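Taken from a larger complex, these chains appear in their original positions, while the remainder are omitted.
As written, the chain order gives the labels A and B, with residue 1 at the start of each chain.
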Amino acid sequence: MDHYLTSNTKNDRFARLVGIELVEVNLGSAVAKLELNDNHLNGVNIVQGGVIFTLADFAFAAASNSEGFPTVGLNVNITYYKSPTGSVITAEAREIKALRKVSGYNVDVLDEDGSLVAVFSGLGYRLSKK
Amino acid sequence: MDHYLTSNTKNDRFARLVGIELVEVNLGSAVAKLELNDNHLNGVNIVQGGVIFTLADFAFAAASNSEGFPTVGLNVNITYYKSPTGSVITAEAREIKALRKVSGYNVDVLDEDGSLVAVFSGLGYRLSKK
């Protein structure tokens, strides 16, 4: 894991504030998880959309930076299918295809039962050659 | 503003954790802002994508709940155009069109100079009639 871990994800202060933990990073893929608490809820007591997005985005960042090109997020499309039940949510990112300047990733967000909470498609822009 | 403010946005604990402030909410529109600090940065010292998304999503939630139908996020598409410069970012949400069960919103995220940081298109799903 350390081999593919980049400074981008290692020292992410917003992920730390939210409580996100990187579980695994490999070439073109990553898994992150979050233990849910009251700070993650919106005003009607369901997990806030930004929490689910941020978890998925962090897995996307780890996966997209694993290939040695500093990569920034360009476009994301996310669909929310259900509110998570249970106390942990997990995001699994994997590369769909990498072009010279743009790379595409899919991230599934799952709750403790393995139910699909959200699907996230991210396009990264590669800042430079490695 | 109080008239259109719903419990959804009033008591959002994640928005509070992030530091987001609701500036304005009207029928079908809302403005939110965030004073940036180190907790909002990723590992390469730029504002994390999840911060920008969460700010825009909060303005979207306030606008989409202003019309008296409890509304949850269904789909979001976001494009990031630049990293914010300056110390405050603002999200301006406005309704594009509302159908019986689905409503669409556009949110512009601007930095202190008024430069476009990101464009967010959100689709909300209306849980029930008012």
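By definition in this document, a contact is a pair of C-beta atoms (placed from the backbone, for glycine too) under 8 Å apart; a residue touches a chain by one contact, two chains touch by 3 or more.
Bear in mind that the values here come from a model prediction, so they are computed numbers and not experimental data.
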Identical protein chains in the complete assembly, only 2 of which are shown: 4
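Everything below uses one rule, namely that only the chains that are shown with their structure count from here on.
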Copy-to-copy rotation for chain A and chain B - C-alpha atoms, rounded to a multiple of 5°: 180
Whole-Å separation of chain centres (CA-atom averages), chain A against chain B: 20
Sites on chain A touched by chain B in the complex: 6-18, 38-44, 46, 48-51, 53-54, 57-58, 61, 70, 72-80
